[in-house]
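For this view, one protein chain was removed and the others were kept in their places.
Coming up: chain A.
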Amino acid sequence: MPRGESRLIDDARLASRGEPRTGLAVAVWATLKRDLTQLARRRGDVLNPLVFFALVITLFPIGISPDPELLATIAPGLLWVAALLSALLSLDSLFRSDFDDGSLEQLLLAPHPLPMLGLAKVAVHWLLTGLPLALMAPVLGIMLSLPAGSYLMLAVSLALGSASLSLIGAIGAALTVGLSRGGVLLSLLVLPLYIPVLIFGAGAVQASILGDGAAAHLAILGALLALALMLAPWAIAAALRISING
């Protein structure tokens, strides 16, 4: 039996030694691919935030006034707030299905750093929520008669900012995944942390309308994203551990 034992353990060692450097990259790539495939098959989950975004923005000219000048002044803030809420809407499902079917447990038991695997899931969330919102925003901007020349800035600021939103939101989603009705709590946890992103994101669009240094706002958005990229993955991993053990 000792002989068999050593063979089995050698096999296991070989399997892990076969791809010592690429192991993590392979796992992260596989997780990315898996989540993208899943969401490609559940298009409703991807479309929900986008439809919500479009609906909210459509209601404002009807509810407030169709006056282009008035709408133009509030457009940057409106677009940003609506995009932020749409992103928030989709956060709850980030880890939910994995938690329900037990694959989150398996993710935690993978012999890889959990922050990196969590980052892969967040990246998918951004790719299928934040990025489409950013691309869609200029179209909705037309409806709010957003001044010409600020459309590109709107898309760029949303693309940058929504990445931070996904990262920060994922911490909240990880913390509340063990609760059956964590949706409201998630919003309460995450919204205060969203405020800096909102201020500088809407500020960037406003600045580009007024014609003064929108770059500074973008730089701060970039700095916020860098900070979130550095810290959030570890917080997400810790939050997932707490949720699973709780």
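As a working rule, a residue touches a chain if its C-beta (ideal position, glycine included) is under 8 Å from a C-beta of that chain, and two chains touch if they have at least 3 such contacts; residues count from 1.
Following the convention adopted for this analysis, contacts and distances are computed from a predicted model.
Colleague: Name the chain not shown, per its UniProt record: "3-isopropylmalate dehydratase large subunit", "Vitamin K-dependent gamma-carboxylase", "Heme ABC transporter ATP-binding protein CcmA" or "Thioesterase"?
Modeller: "Heme ABC transporter ATP-binding protein CcmA"
Colleague: For chain A, which residues touch the unseen chain?
Modeller: Given the touch definition above, chain A has residues 1-9, 11-12, 14-16, 18-19, 23, 26-27, 29-31, 34, 37-38, 41-42, 97, 100-103, 105-112, 244-245 touching the missing chain.
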